[in-house]
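Note that one protein chain of the assembly has been removed; the remaining protein chains are unaltered in position.
All chains are identified by letter, namely A and B, in their written order; residue positions are counted from 1 within each chain.
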Amino acid sequence: MNLEQQLKLQAFLDGELPEREAREILSWTQRDGVAAALLAELKNTRQAMAKSEPHLSLPEAREFFWSKIEREIQRREPVAAIAPEVTLFTALRRWLLPAVAVSALVIAGMIAHFNVPKTAGATVADADTPTVETTLANSDATTYRDASEGTTLVWFSVAADDSSVPSKTPAAIN
Amino acid sequence: MSGQNYSSTDDESLVKAARKGELAAFEELVFRHRDPIYARAFSMTRNEQDAVDLSQEAWIKGWQRLEQFQGDSSFTTWMTRIVINLCLDHLRKQKRHRADSIEELDEDSGGVERQMPVVTVNPTAGMERAELRVKIDAALAELSAEHRTVLVLHEFEDMEYKEIAKTIGCSIGTVMSRLFYARRKMAALLADMRKET
Partner (left out) sequence: MNTKFFSATRLVCAALFFFLLAGASAHAADKPLKLEAQLILCSNDAPTNGRPVTPEIEKKLKRLPLKWQHYSVVSAQTFSVAKDESKPLVLGKSELAVKNLGGERVEVTLVGHGKITQSLRKGQMLVTNSNDDACLIVVRQLD
């Protein structure tokens, strides 16, 4: 019995097959003891799980849980600003402040840019994301980044037909 | 927030009041449905703190999206879908594969199932429901996040293959393979537990 047949058995159990196919599978299980045994196992598992979901309670007091939700709802809701009395000076300052701040940032950025020469090939917009080049034509690299800890994992692997290098890595593959 | 007592108000009326900005009405909804929402988050993440945080986030999103609740399903079902999506995002970010990572690679090629003999005796026959719940919970903890997710969505949320595939963002074939593996692994785990008792 191959995997496709086994998955058909499961689909039959779950009522996911069209009627004609379902009748074929039913007939097969009546002739084939192995298929019947597997179907019985799948059915037992499904029945065990039906209505046996563990009953769990939130492990926090109602008030404490709600207080966090309430605080976050209020924090995320837009706050109506109280419009200040607008004078010409206030209007000018409101326009001028952001304009000057942006200009200062742009000037600082330009100075930093010209003082720190670009390295050839460093084109990534996010400096924390690695760029990886593999040496071998039939090899690959898997990258995983844990941004909160600042850790980057780069795992080089080689295609299975290269017997000199293990093909399976101990790392998870996406 | 008004001082109105909503404890005897039905869910539909609470939702209507909450939509008008009545936070107290929403608080009552949270109070009534906090356990199943938390339970769904825990069944998917198997981490108490993550489940608390994710269910909290689900409630906040529920408040923000109240206008989208049309009443096509129950309020609990609607909230459960929100927490499921949050859990899936969380699990995607985590992507923690430990010792079962090799099994997962084998599973797609049908390798692992060849190593698992058919469990011919019903491992849960005669078991009290409370004991069964405990055993199911312990067995779920042994599955990888991917397999547990598919099993939970199919068995506890009664989702069809197509719906699970759409929710998780994978093919129907992948859903079927993972569900098959998860069920076979559950059968083996429940059989082992029965032998130990």
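Keep this in mind: contacts are C-beta pairs under 8 Å (C-beta built on N, C-alpha and C of every residue); 3 or more make two chains touch, one makes a residue touch a chain.
In this text the structure is predicted, and so the values were computed from the model without any measurement.
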Residue touching the undisplayed chain, where the options are A:Met1, A:Val34, A:Ala50 or A:Ala141: A:Ala141
Among A:Glu19, A:Glu63 or A:Glu149, which residue is in contact with the omitted chain in the full complex? A:Glu149
Listed in rising order, the subunit A residues that touch the chain left out are 89, 93, 97, 100-101, 104-105, 107-109, 111-112, 115-117, 119, 121-122, 127-136, 139, 141, 144, 146, 149-156, 169-172
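Just so it is clear, only the chains that are shown with their structure count from here on.
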What is the distance in Å between the mean C-alpha positions of subunit A and subunit B? 17
So, in the complex, the side of subunit A touching subunit B is made of residues 2-3, 6-7, 10-11, 14, 16, 34, 37-38, 40-42, 44-60, 62, 65-66, 68-70, 72-73, 76, 144, 168, 170-174
As the complex stands, subunit B meets subunit A at residues 23, 27, 30-31, 34-35, 38-39, 42-43, 48, 52, 55-56, 59-60, 63-64, 95-97, 101-102, 104-105, 110, 113, 118-120, 122-124, 129, 132-134, 136-137, 140, 151, 154-156, 160-161, 173, 176-177, 179-180, 183-184, 186-187, 190
